[in-house]
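All protein chains but one are shown at their positions in the complex.
Chain naming follows the written order as A, B and C, and within any one chain the residues start at number 1.
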Amino acid sequence: MRLTVQWQDRSREPHAGQFYMLRAWAADATPILSRPISVDDFDNQTGALTFLYQVKGEGTHKLAALKKDDTLTVTGPCGNGFDTAALAGQYKRIAVVGGGIGTAPLLLLCKELCRAGVRPDLFVGFRDTTYGMDRFVPWCRDIYAATDSGKEGHHGLVTDLLDVSKYDIVLTCGPMVMMRGVAKLCAAAGVPCLASLEKKMACGLGACLGCTCHTKIGPVTVCKDGPVFNAQEVFD
Amino acid sequence: MRLTVQWQDRSREPHAGQFYMLRAWAADATPILSRPISVDDFDNQTGALTFLYQVKGEGTHKLAALKKDDTLTVTGPCGNGFDTAALAGQYKRIAVVGGGIGTAPLLLLCKELCRAGVRPDLFVGFRDTTYGMDRFVPWCRDIYAATDSGKEGHHGLVTDLLDVSKYDIVLTCGPMVMMRGVAKLCAAAGVPCLASLEKKMACGLGACLGCTCHTKIGPVTVCKDGPVFNAQEVFD
Amino acid sequence: MADLHVDFLGKRLAGPVIAASGTFGFGPEYAGIEDLRVLGGISGKGLTLNGQPGNEGERLYETPSGLMNSIGLQNPGVQHFIDHELPAMRRCGTTVWANLGGHTIEENVEGVQMLCAAGVDFIELNISCPNVKQGGLAFGIRAADAGEVVSAVRKVCTVPLIVKLSPQAESIPEMCKAVEAAGADAISLCNTFQACAIDLEKRRPVFNNTFAGLSGPAVRPIALRMVWQAVGAVSIPVVGLGGILTGKDALEFIMAGAAAVQVGTANFLDPKACTRITNEIGQWMDAHGVKTLDEIRGCAR
Partner (left out) sequence: MADLHVDFLGKRLAGPVIAASGTFGFGPEYAGIEDLRVLGGISGKGLTLNGQPGNEGERLYETPSGLMNSIGLQNPGVQHFIDHELPAMRRCGTTVWANLGGHTIEENVEGVQMLCAAGVDFIELNISCPNVKQGGLAFGIRAADAGEVVSAVRKVCTVPLIVKLSPQAESIPEMCKAVEAAGADAISLCNTFQACAIDLEKRRPVFNNTFAGLSGPAVRPIALRMVWQAVGAVSIPVVGLGGILTGKDALEFIMAGAAAVQVGTANFLDPKACTRITNEIGQWMDAHGVKTLDEIRGCAR
């Protein structure tokens, strides 16, 4: 499902890898917590802010039931996101690896990298069929796809397609198993890797410590210190 | 607001003065309790069961938001109601007195009395303007209306219009102050009076004792022993 | 379809769901609505020896995911129950739990004797009643007070005795141990949570007694914690309740070790709640290849 809102606050424009806390229901309605959803795309000309999400349970169901002109509370942008200017400055060959709905935050990432001068290679894994890939085409050098069922692209894991040694850095977002696999390949090849993590969240602001992740560098909040971390610090 | 549903269970047909527990929201949604609403009309040919209600708070608001084909849980018919056959057999001159939304259960009452052979006189009090009176015309002998503002009918209380000594029995439903006033007139004139009470309810079945009313004949449940009571037993 | 029966204190309950006291009348009120034979039992409205008219003023108040009530144990008294309500309760086709409370030990003892003689299946002793001799503190707060009343009742109780605990107990584990030591055959918990609401317009408490009892989904996580503690504290069976609305809620209590569950407030939210919850438990078991409740009872511990 896609959702577009107008983001007015030009002093705090969202960038790739950041997210918002979304609430399409009253403060006293269920679910009690707001839901974190990544920025799928942001058009800094029009202020159009897009989210791409999968209906999982009550929260995303209520998001999907929103009708035009309904009110939606969005808090953000939250988190560190990817510093694409610095990345494009430092690394020339960049692989972006995503899986399933984890591809949501990658569109803006590819766009920003491309605009900053590096056209990344995109590796995506899906269960059955790919979706939304056409939007990536203008911003990527090559796109490699794998599906679990083999219905489309490579029959198998996205990591099968990825030769990390060809890249200066790998950026990944998706299911934990996939990110773990990518991080392992990178660690073995000595290639830096940044991973975007997910955790249940209450505040999204670093205030409640509900989304703490215990890492080699100590406890960090996924919502404020992350969601983007150096993969070697969070995976063993 | 009016709401019509199909009532299939022909073995338990609703009659005048009875009510249903209505719930237009999930078991785990707010408000936690279902809402009691009187039978406004029941067509035993088609099974069309009509409710007439005023939007007061969350519960009636959610009822009003129902769209065609939405699901609604109705439990009932609840309560004793008026035994119109017996009433029409025993009393020849019947006054029916209602106020505001308290007129809701009176339509079916007048209809049933009329069909049982007694065309009652109807006395109604409203704040500003009467509503729904046209539906009563076929079933009543005379209709007397009063409004607090004087915009329509008598300027004042409905009890001003009522000479209870002209009647063999008075049946009333509406705000407590009005029913108290009617009961007092009846008591003074020695005319029997039946009043339909309201209380907050949880079960509507006589099971929780949440709607108990302490009367001269002991504690009674409004939902099961009532809502129709001998006024002399409940008002002092 | 999974086997839902529960062997409980020498009786066979058809299912693990028992209607909770005070929310189900004496059973017949719901007989036209659902098939009561699939239930494990019906716990009747709380009785006192001589009956009482209950409280004046507001009796019900809604809170977020909860319900407050101040019925004040309105009931017709034990003899009236035996003469008028018990026969119909028996005809519901499930076990009869007589829920009894009393303001003195003597009242409790006499009530239990009469109920046992009348042939109820179980006595559920509600020790949340304010103890007039102890200055109004409920029997259910201090373990020693509870032990005393349970011991006295035990002596005359000829049917299985379940003691229903209050969440206001100073310590749930100590209360459970005292009640077990005093001879209870099982424990049920918990009763409603003492709570308060204030009417802003009137600038006084909603309820005449200031406090009233909170029940419903809001309290479920606290009730489940208390049931977990109770199961860990004693070796007699524990019947869990508090806020159960779905089969999954009930399964949480069973996985915590509850022998069976009771369903109260949910009956108001859905008059078919007891049978629906029973069915949902069965469906979950079928979907997970669980054949009997014994396979999963206490498995989360």
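Going forward, a residue touches a chain if its C-beta (ideal position, glycine included) is under 8 Å from a C-beta of that chain, and two chains touch if they have at least 3 such contacts.
Keep in mind the model is a prediction, meaning the values are calculated, not measured.
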- Note on the structure: Not-displayed chain touches, in the whole complex, chains A, C
- Item | Sole contact to the chain not displayed, among A:1, A:32 or A:65 | A:32
- Could you tell me which of C:44, C:217, C:237 or C:271 touches the chain that is not displayed? C:217
- Query: Please identify, in ascending order, the residues of chain A that touch the omitted chain?
  - Reply: 21, 23, 27-28, 30-34, 73, 75, 200-203, 205-212, 214, 218-219, 224
- Query: Which parts of chain C are in contact with the chain that was left out?
  - Reply: 63-66, 68, 141, 170-171, 193-200, 203-205, 210-211, 214, 216-222, 224-225, 228, 243, 248, 251-252, 255-256, 284, 296, 299-300
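As a working rule, only the chains that are shown with their structure count from here on.
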- Query: Measuring centre to centre, with centres taken as mean CA positions, what chain is farthest from chain A?
  - Reply: B
- Message: Could you work out how far the Cα centre of chain B sits from that of chain C, in whole Å?
- Response: 36
- Query: Roughly how far is chain A from chain B, going centre to centre by Cα mean, in whole Å?
  - Reply: 59
- Per the centroid of Cα atoms for each chain, what is the distance between chain A and chain C, given in Å? 49
- Multi-chain contacts in chain B: which residues touch at least two other chains? 28, 30
- Query: What parts of chain C, by residue number, touch at least two of the other chains?
  - Reply: 64
